[in-house]
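Note that one protein chain of the assembly has been removed; the remaining protein chains are unaltered in position.
Showing subunit A:
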Amino acid sequence: MPSVFLQLETNDGKLHIVERALVKQMGIIREMLKLECGDTTEVIPLPRVDSETLKLLLKWCESMKSWTDDAEVSVRINILKRLIQRSGGDDEVLFQLITAANYLQMDSLLDAGTQLLANIIQSYDSAEELRLRFSIANEEE
C-alpha cells in the first residue's frame, strides 16, 4: 500500500516530508509516481527548488485543496498575493514561485503567477518605468 507521505529533497540539501495528496498538484511528481507504480520510499530530488520556495508551494497546494472545482484565475491571484505578502512581498519571491511552478508543472500556480505579473506590467504607463521596476538592463550598458 502506497505510503501517505513522500520525501522531497530541495537543492539546499534539506529533506521535506509531505503528504502525497498535497504534491499530486505537482505534475512532475505525479508522473513520477505513475512510473513507480505509485509506491516509492525513495527521496525525490528537486534540484531547482530551494527550501523556502517549497514551503510556499506547499502552502499554495494546501489552499488549492479546498477548491473542489478549479478556482477562477482572479481568486487564485488573490491567494498568491497573500502568500507573497506574508513572505516579505518582493518580486524575487514571485519569480521563484513562477520558476518553480514551471519546473514542477503546477499549471494553476503558473497561470496565476504569469497573470499577476502581466497585470503589474499593464499598470505601468511607460517602458522606462517597467525597465526600472523589473531591472531590465539597457543593452548599451
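Convention: a residue touches a chain if its C-beta (ideal position, glycine included) is under 8 Å from a C-beta of that chain, and two chains touch if they have at least 3 such contacts; residues count from 1.
Rule of thumb we're sticking to: contacts and distances are computed from a predicted model.
A.B. asks: Looking only at the UniProt record of the hidden chain, which name from "Palmitoyltransferase", "F-box domain-containing protein", "ABC transporter domain-containing protein" or "AP complex subunit sigma" is the right one?
C.D. replies: Options "Palmitoyltransferase", "F-box domain-containing protein", "ABC transporter domain-containing protein" or "AP complex subunit sigma" narrow down to "F-box domain-containing protein" for the missing chain.
A.B. asks: Considering the whole complex, which of A:I29, A:I79 or A:L94 touches the chain not shown?
C.D. replies: Missing-chain contact among the listed residues: A:L94.
A.B. asks: By the contact definition given up top, give the residues of subunit A that touch the hidden chain.
C.D. replies: 81, 84-85, 88-92, 94-95, 98-99, 102, 110, 114-115, 117-118, 120-122, 125-127, 130-139
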